[in-house]
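For this view, one protein chain was removed and the others were kept in their places.
Right, chain A next:
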């Protein structure tokens, strides 16, 4: 009981010193709980959405590749209107409604500005049906009544300031609808960010599907008392042709929708939990340091306790109980803060156009339990080493002056273990760079990363001595004696400096590693583009996947100053290799100029010949798999077309990132077998300008596409920039998440300094007495902080660059051929960490400066 009492008193006596550790626990727990609450809420939201949007039974046409896939030609697969009537006659059916939905659309306003989401959510166009009333309500105006009217969802209307009477243009492959807004409909459930427009049924059929009297699916509602499963059975019987239709009950439809959404949410959840884990790892250092310092400061007190009869176990336990208090307080606050984090994330999503309602906030009972358990277990675990050290304090410590000399033997053991781990890790990283198979290489890489990290943490205190000295000669010496004292202070307790720096090291190592991999990705892709791409311009759909309509292709081809245009079509086909194996690969039908637009290495044969009469090329992997040589013939059964026997004229190398494994044939060859109306439209187009006319041609191409906002033209530079931006964006998100770990590490630096200042109260008093000014004192503490931060940064960046380089060498097998170390980023992080050090020292330096000289000298 007394143990309990002393622990409690100690905890509250040092609540200031405990506060930062508590914040570290709080942050980590909050991030875990926030992630869980957020993903659970997303799940609830989507459950509601999917339940609200699907009818009791939905009938859709069964296609070769699955119902939800977008067809290559941009025309949704449809079912005849007659099927709706048929379905309506089934037993137990209350209503059967034909519905039209297409995601192959682009919606723009009168200024050709895209109304679609910028976050990747789809743009959907369809007809307005009774089924839609379950998830939406018309809040102003009325549903579209003719080809000149359109209804838009309220979120899109709000975002783009649309009002009734404004013109919207809905562009589909099969039609182009200019209509005025007749109504605005609001979502009753969460809108995941999609832009939705409704047309009247006839217009939707003709313009979105290309012909009248067809639908994309049927929404069937049951009479009261009829189960969805029964209804599904009845409708299936009524429709007869089971091969042509796919039927799903509401539950099945929701499940199918959730599968794709759920796996995305899972990836997000585990990624975020991973970052929370890193924050926890960093938090461990902070807690170990805090308790080590508290134990060191209380050495005499603990010695006294031992002298008057406390057992080792009791001392040990009293420290652990303090940690338990810390864990409980930090975790409890963390769970609360976690809910705040979740709400914050929802607000963030809202600002990106996804309307999540806090009414759906879902807190599973497991969330607080997990948060509390994790927080408490980690805290007590981290305090275990200092607690054991406290237990080892001898009663004699009560009589001696504070401060025990460092244990030399432990240092040597530590050095040996750390060195072995680091060397083993280094060897594993080296093995990873030399691996032939990526599977085995990644195993080596993983082992190398973990071993070097642990190794660095273990030898951190020894490295601290060396690195701090080097840093001081470079940085601190210019600050004279104040710098020298800062150096000495940082070196005074290498274990503490090591642990504080290590906390920062972890986050920065990950930043460095990812930035090396990221910029290597950009450099490799750029290098490959430079090497292989001969085209000056590339035309692609801007948002929704939408093939290039012939009118747009024609408009582009009218542009002057172009040497050639290349059509590129993906044609579905079944391929039968000479060995009899059938594969559903499809072929690329392109103009012969394509081989200049995208230069490909060949393993054998000549790529130019593949564009000859009844010829084609295959990829290396396919050729090896089926033992195909140049000159062999492959049977190509075109979908919606005839069957050809094409001669293999070239085998292309698979050592590429673009068009890997693609099989090429000439468009004229494909046209011989596929009827003109079944021929897919261009997926993509390439163009090369005449020499010296690149600039004019680019402008002209952009002008030509002004009327077709659904497509974008890019030159090589813009294309590369796009690629860079995409990778940069991804990296920024990751850096953002790593910021959590870095914040915890900074708290660690603050804590170490604050406790050091307390520990050195007398010293500070002495220095002030003999003439150290407040400014000099503050500077001394700031410099110590900076040198600790730079130590962590140096280790972290070095380690991270090592990891990144090893990862790149390994990924070279996957086409990441160029290593690029982003020196500006690395340097920025290094310099930034000096500022982090300055920032961390703000409060401790201020408090040290305010100390009363006489009181400071008089403290025990």
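Observations
Just so it is clear, a contact is a pair of C-beta atoms (placed from the backbone, for glycine too) under 8 Å apart; a residue touches a chain by one contact, two chains touch by 3 or more; residues count from 1.
Convention: contacts and distances are computed from a predicted model.
Comparing "NADH-quinone oxidoreductase subunit H", "Nitrous oxide reductase apoprotein", "Cytochrome c oxidase assembly protein CtaG" or "ABC transporter ATP-binding protein" against the UniProt entry of the hidden chain yields the protein name "ABC transporter ATP-binding protein".
Shown as candidates are A:482, A:644, A:713 or A:740; the residue that touches the absent chain is A:482. Screening A:772, A:793 or A:806 for touch with the missing chain picks out A:772. When you scan A:492, A:672 or A:847 for touch with the missing chain, the hit is A:492.
The chain not displayed touches chain A at residues 403, 405, 480-482, 484-485, 488-489, 491-492, 762-763, 766-774, 776, 853-854, 857.
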